[in-house]
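Below: one structure in structure tokens.
For this depiction, one protein chain was excluded, whereas all remaining protein chains were kept in their positions.
Labels for the chains are A, B and C, by order of writing; each one numbers its residues from 1.
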Amino acid sequence: MVAHNTFGTSFCFTSFGESHGAAIGGVIDGVPAGTLIRMDTIRQALLRRSGKGMKGVSPRAQREADEVEWLSGVTADGIALGTPIAFLIRNTDARSVDYEWLKHSYRPGHADLTYEQKYGVRDYRGGGRSSARETAARVVAGQMAQQLLADRGVYIHAELLAVGTTTDPERFDDLLRQVQAAGDSIGGIVGCTVTGLPAGVGEPIFDKLPSRLAAAILSINGCHGFDYGFGFQSLSLLGSDLYMADSRPADPLSEQVRTGGIVGGISDGTPIRFRCLFKPAATIGKLYKGRHDACIAVRAVPVVEAMTALALEDLWQREV
Amino acid sequence: MVAHNTFGTSFCFTSFGESHGAAIGGVIDGVPAGTLIRMDTIRQALLRRSGKGMKGVSPRAQREADEVEWLSGVTADGIALGTPIAFLIRNTDARSVDYEWLKHSYRPGHADLTYEQKYGVRDYRGGGRSSARETAARVVAGQMAQQLLADRGVYIHAELLAVGTTTDPERFDDLLRQVQAAGDSIGGIVGCTVTGLPAGVGEPIFDKLPSRLAAAILSINGCHGFDYGFGFQSLSLLGSDLYMADSRPADPLSEQVRTGGIVGGISDGTPIRFRCLFKPAATIGKLYKGRHDACIAVRAVPVVEAMTALALEDLWQREV
Amino acid sequence: MVAHNTFGTSFCFTSFGESHGAAIGGVIDGVPAGTLIRMDTIRQALLRRSGKGMKGVSPRAQREADEVEWLSGVTADGIALGTPIAFLIRNTDARSVDYEWLKHSYRPGHADLTYEQKYGVRDYRGGGRSSARETAARVVAGQMAQQLLADRGVYIHAELLAVGTTTDPERFDDLLRQVQAAGDSIGGIVGCTVTGLPAGVGEPIFDKLPSRLAAAILSINGCHGFDYGFGFQSLSLLGSDLYMADSRPADPLSEQVRTGGIVGGISDGTPIRFRCLFKPAATIGKLYKGRHDACIAVRAVPVVEAMTALALEDLWQREV
Partner (left out) sequence: MVAHNTFGTSFCFTSFGESHGAAIGGVIDGVPAGTLIRMDTIRQALLRRSGKGMKGVSPRAQREADEVEWLSGVTADGIALGTPIAFLIRNTDARSVDYEWLKHSYRPGHADLTYEQKYGVRDYRGGGRSSARETAARVVAGQMAQQLLADRGVYIHAELLAVGTTTDPERFDDLLRQVQAAGDSIGGIVGCTVTGLPAGVGEPIFDKLPSRLAAAILSINGCHGFDYGFGFQSLSLLGSDLYMADSRPADPLSEQVRTGGIVGGISDGTPIRFRCLFKPAATIGKLYKGRHDACIAVRAVPVVEAMTALALEDLWQREV
């Protein structure tokens, strides 16, 4: 009966808020007392998520001003108290908390339908939670985790690896413009690399590192695939290509790349590398009025980093 | 390393906020969509907790105006959306979120000391969470649970059973006035009765009904004891007094009272009865300037109801 | 719908087994690799639980030979591997796993009734789990926790404080013999002291140390009350008796005893002291054939230690 909105069991993030309600926000439980929260870095990540100045991004999204209001757990100087950190981001274009909009929100191909199927027929149940706006709260919480990880030398970097079948970054902008002009949408791949993660992160059996990473990443709207190391590309390889000395590349870094930094579900101390597949968006200009994102992978980049950080910090705190 | 601030695994309440920060509040996950939230009942419970017009209560507490601001999960008409319900109560007498006060907050006999020991020496760690003010958020969340339970015919009623060794309600006010005038403090017992709870609530082994109730109740500031049925009073009885027909009272209701409504850790369908012991408050007028509560059990009554409701609704949702 | 049989979130004990099935046992997740498990200490604790040579204990219980068989997680030398430690204790007097006995097991005043109410009418649901035999598995798991705690200088000692209203240990045996001879039963108090626990154990808001201890203790069959520090006895005291220098005892240890070693829900570094109330057993000789325990508190002593250890080790592992 319950919709759980908390991620993590040691470093916990509880998300709340509907896209047309008063505010979205969250509660972060697990930031150690004394941690300096870098507010400017959070603002930058929110700006990246808004897609400002990027090609193929809905103009409405770019207008959003995501101002974070801190409710508890942090001093005016940005020092964490060790208590739950609660924050909110007001929905500036929401006139009131009247949720009138929910009455006319059933768009084919959207989560509206399954929310309706899940929560019942006559109510507005679940409405406004499936909006990508909710990911702004994840970016704030993810930044907390990213800062804790960075303080230990762990860095997370995500980037757009492919737009459709195109993998040449220099051609991305042209392709996105073209798809948007056609009122169409296209899929994409976000790649993510984690450096500095020590060996030993990940539980041996069920909460393996790839299990937690995939769970985190596949909770992002529109994400339909996850792989690490050679992933689906390993189909064209034999074990001897991967593991035998005479066929392995000489460069030790590349050698490690074979595993994606994970062996037996546990980090091996080399860079973690994984890929996230975002499908073509269902909301396409040919079907709906207004302008939409041509490729949701573009703005998903900071959200991939955020969810990666939440998964890693939670596993980290379980280990120590 | 983490301080978990969530109660419940199915019906979940996450509490946040420091007494001198911007706000206290919480997130409630598990109120079914379509539930009508009775805002006036919540206001009344908050008023009861503030102790307005009660004897032996700190005047400062009585001044507090606990205005709830709803952030998500509920329409302007008070209809739950099935999404997380987030709310806050501003700390009206807090000038800013600067936490300057934390520097001079170590009062002997208070949680300040153990918080300090737990979180470290130089920081203000954990500060302001140990204040009884945090219980206002519990009352709001507890009211949600109480309303869900009441809709199924389950009613929770707590009341003051004893002030010190006095059990005659007509003498409570006099005694409280007298203790307060002396700048002293006194312990008390809050009794709680739950009617309408069907048989079968409670897990067989570890999350027995009394285990969950006691965990909930002993999380209230100043509560140092819990018992149910005859509890500590059963020491003066023999098994034959309790269980043999010829020595049992004739009235079937009283007969059930023997068990406190719980057998083998599971509700048996008769009224649940338990007692909560509140110790004399450490903050006594003889030691500290300002006026304090003569007996913390007085204002704890709605908090006992709130925590009972949170425990019961959580167990209920696990069962169904 | 689910009956959770796991205690703890970091140091986890999963209990299984019915009293008349093939075996009882458990899985312990959280014993660090390399820990030496002292098998003899486990055997002694199981012997204490069996009540061998004690007054007022059912002869049948004294016959039980609780032989632990280790299935995983520990070498023949008793070294923990860091993997889940699974063990079983065969039910020697159970002829087969046919559960025929379940058909005639409804004794008034027993958990049989509420189990029936909870799990349905025609099945044997939950049967055999409410037996005190299940506590043997807790004693094994609790010993693991006790050994981990002892290695850090934390010692748990429980003892019988009262049989009925009698608190003089020298009179216990006579009283127990007398009650048993009369075919009756009597309540008792088990007191527990934890020494060597550092300050800082316990979560600030909901998983306070007394919350977790009470939840653990009240999960023991027949336990109907819990208090710490002065507990219910503080009703006859004023705050000035407890907290003012001129009325406090001179001895620093006694001084700390006021708090029971817990302030604000967190250990303060002084000995933890709490009491567990066991009601007169429902199974009394006057009602049932066979001989029964005159006072269940007697054999509960090592179970109180076990549950205390499970609660403390779990909180400890959450902190570190």
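Worth pointing out:
In the analysis below, a residue touches a chain if its C-beta (ideal position, glycine included) is under 8 Å from a C-beta of that chain, and two chains touch if they have at least 3 such contacts.
What you see is a predicted model; the values in this text were computed from it and never measured.
Touch with the chain omitted from the figure is made, among A:G187, A:P271 or A:P302, by A:G187.
Which of C:S72, C:T92, C:T167 or C:S236 touches the hidden chain is settled by the complete complex: it is C:S72. Touching the chain that is not shown, out of A:I79, A:A150 or A:L287: A:L287 (per the contact rule at the top). Taking the whole complex into account, chain C touches the unshown chain at residues 1-6, 10-12, 14-18, 21-25, 27, 29-30, 32-34, 70-76, 79, 81-86, 88, 96-99, 102, 119-120, 122-129, 317, 320. Contact residues of chain A toward the unshown chain are 1-7, 15, 109-115, 117-119, 126, 129-130, 134, 162, 164-165, 179, 184-189, 199-200, 202-208, 210-212, 214-216, 218-219, 221, 223-232, 234-244, 260, 262-269, 277, 279-282, 284, 286-287, 318-320.
Please note the rule applied: only the chains that are shown with their structure count from here on.
Both copies, chain A and chain B, contribute mostly matching positions to the interface they share, with over half of the numbers common to the two. Averaged Cα coordinates give chain A a centre that lies 45 Å from the centre of chain C. Centroids of chain B and chain C (each the mean of its C-alpha atoms) stand 26 Å apart. Across the assembly, chain B contributes 1-6, 15, 119, 126, 129, 320 as residues in contact with two or more other chains.
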